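Encoded as structure tokens, here's the structure I'll be asking about.
As you look at this complex, bear in mind that one protein chain is not there, while each of the others sits in place.
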Amino acid sequence: MINKVVNHAEEAIEGMTDGMTLMLGGFGLCGIPENCISEIVKKGITGLTCISNNAGVDDFGIGLMLHKRQVKKMIASYVGENAEFERQLLSGELEVELIPQGTLATRCLAAGYGMPAIFTPAGVGTELAEGKEVRDFGGKDYLMEMAFEADFAIVKAWKGDTAGNLIYRKTARNFNPVMAMAGKITIAEVEELVEVGELDPDQIHTPGVFVHRIFQGNSYEKRIEQRTVRSV
Amino acid sequence: MINKVVNHAEEAIEGMTDGMTLMLGGFGLCGIPENCISEIVKKGITGLTCISNNAGVDDFGIGLMLHKRQVKKMIASYVGENAEFERQLLSGELEVELIPQGTLATRCLAAGYGMPAIFTPAGVGTELAEGKEVRDFGGKDYLMEMAFEADFAIVKAWKGDTAGNLIYRKTARNFNPVMAMAGKITIAEVEELVEVGELDPDQIHTPGVFVHRIFQGNSYEKRIEQRTVRSV
Amino acid sequence: MLDKNGIAKRIAKEIKDGYYVNLGIGIPTLVANYIPDNINVVLQSENGLLGMGPFPFEGEEDADLINAGKQTITMLPGSAVFDSAMSFGMIRAQKVDLTILGAMEVSEYGDIANWKIPGKLVKGMGGAMDLVASAKNIIVAMQQVNKAGESKLLPQCTLPLTGVKCIRKIVTEMAVFEVDVENGGFHLVERAPGISVEQVRNATAGRFIANNDVPEMQL
Partner (left out) sequence: MLDKNGIAKRIAKEIKDGYYVNLGIGIPTLVANYIPDNINVVLQSENGLLGMGPFPFEGEEDADLINAGKQTITMLPGSAVFDSAMSFGMIRAQKVDLTILGAMEVSEYGDIANWKIPGKLVKGMGGAMDLVASAKNIIVAMQQVNKAGESKLLPQCTLPLTGVKCIRKIVTEMAVFEVDVENGGFHLVERAPGISVEQVRNATAGRFIANNDVPEMQL
């Protein structure tokens, strides 16, 4: 097997430079690549375009990168819960492109599957359709949306092996598998890194061929955004 | 959970009538829905259009349906290993549409994912491109290929639960997951049917929402087409 | 006049045995509390889960298990987890039988606006545009009028659209409407207890259609 292991986040993001386009997995704060985000913040790489479903909160997730003004443009489906984000957006420091969540996911999938464009009904008849090709299939209109390109895709998995095979846990899966397939360079950080042969080949969510660098992260906070419980 | 269990293949194919379009999972003889095929043969339903990667062998798989002249049209990527198939094709009894394997898989995926059409480079510049829209994306040509429609998709899984969740085993997975998503009615036959809660939600290959009817099959022959071994 | 729970309770009656249902944030979330015990329904959460269960008990929260509103949840036996592409794949392919969501405005042709107010900070459409463009069966749960007392059922939406000609049923604190997306019109099919047809008419800015005899809703 081909060994994809790097020692830590610093080695994983080697070659990441100002102005690049990154995909970052996660939904809200669930399943986000905490270690790589910390390292990007530490390194101070700037002018980044980030493709991610959300933009974190003020003091966690992509919010940390926003706080250090490392993000030039955010491509997301929902960006609430972030005061610094609002401030930068209103002041014009930050560019934002909002796109439907399913379109976001499918444009990642398209990149990973070598399909240059996809058709989706999401956004037909709305301002999202402006400037886009609309096409009728079987009496229903669809927008043509282009596959994403990303210099780095950064994902978080539960377990991974040295060959880059990944398994996600519960709804921390979300965008991670589709983004893992879509990066020119894909980095996976995992809670537990194991030897090849320890993961069941039938149960791999992301085959190692899509992953270029993998490392075992540490100190996962896994913050909960909306803690809701029921009474006993 | 919604219970999708039917008692046997006969109940599973209820409503299947002459002239319908079927998708049948499997690659070669690996992972084919043996029980449903037997039942279709027994019922003598005719005039069928079958979408399947292969057409079985003379006395197994879709070959059994061909032998009883139940297939009007075969849509496949490779149809060797079948003398009766050849005879019917040459005599004009059988219509055949050959399409690239990846196009076949992706047209199923498109149907399951509600995408009316996809773009693929496969077949550009060949006779396959005749009459099809060719489109340049980033300096490379792609064919536009349409999502499939199928009245029934019939798949074979290893394990399934009463809610229709499916897990496949090794390379018997192949086309089964993409076809399972693509049928107007999807039938799953499984080697082992278990209660809900027995399968790990993280390890489901086909979520039950795609499956309409499920039953535990029996007497699986699982014939090997090319038995190859190495010397000790 | 219904309260939020009343609206949720009325909508729950639209859910049939064997339905896969996607519930939006707000009133739609409350609908889960009123699904009858004698039917089997599976809740889809578009972040990648079928079989969403109730909130966890204190101490059993799992940061890796949330719904589309980012709330901690549980999974019921028979659940399945999948990625975001498959989640919206099954939505686009209409495998989800019923979608319930909120709205700022609905037009008499079934257009919906629920994601953007010009001049205010826009948080994004999340999965709403995919859901309204894809689902064959959508119910809007909303208040009949906004905080300024203006009807939210309009001849045409004034806010940027989320989707066009997609809403066929609306449940508000006053009434249940079917939307005639072809000819345009809010067809009053049920009144909330104690609410007259005239009251509903006065709170409906778009084309209003009512038969002589509009029944009161049964809750």
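We just call them A, B and C in the order they show up, numbering each chain from 1.
Here, contacts are C-beta pairs under 8 Å (C-beta built on N, C-alpha and C of every residue); 3 or more make two chains touch, one makes a residue touch a chain.
Not measured: the values here are computed from a predicted model.
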*Partners of the unshown chain among those that are drawn*: A, B
_Option from B:21, B:70 or B:106 whose C-beta touches the chain left out_ = B:106
_With the missing chain put back, one of A:113, A:142, A:168 or A:215 would touch it. Which one?_
A:113
_Contact residue for the chain not shown (choose from B:86, B:149 or B:198)_ = B:86
*asked:* Out of B:12, B:150, B:163 or B:178, which residue would touch the omitted chain in the full complex?
replied: B:178
*Full-complex contact with the absent chain, from B:58, B:198 or B:225*: B:225
*Residues belonging to subunit A that touch the chain removed from view*: 1-3, 111-115, 161-163, 165, 181, 195-197, 201-202, 204, 207-210
*Interface with the undisplayed chain - residues on subunit B*: 27-31, 53, 76-80, 86, 89-90, 98, 100-106, 108-109, 120-128, 158, 168-178, 205, 222-230, 232
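The definition used in the following text is that only the chains that are shown with their structure count from here on.
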_Return the chains shared as contacts by subunit B and subunit C, ordered by label._
A
*asked:* Applying the contact rule given earlier, which two chains have the most C-beta pairs between them?
replied: A-C
*asked:* As a quick test, compute the distance in whole Å between the mean CA positions of subunit A and subunit C.
replied: 29
*Roughly how far is subunit A from subunit B, going centre to centre by Cα mean, in whole Å?*
33
*Contacts with two or more other chains, residues of subunit A listed in rising order*: 106, 120-121, 168-170, 173
*Residue numbers in subunit C touching 2 or more other chains?*
49, 75, 81-82, 85, 88-89, 91-92, 134
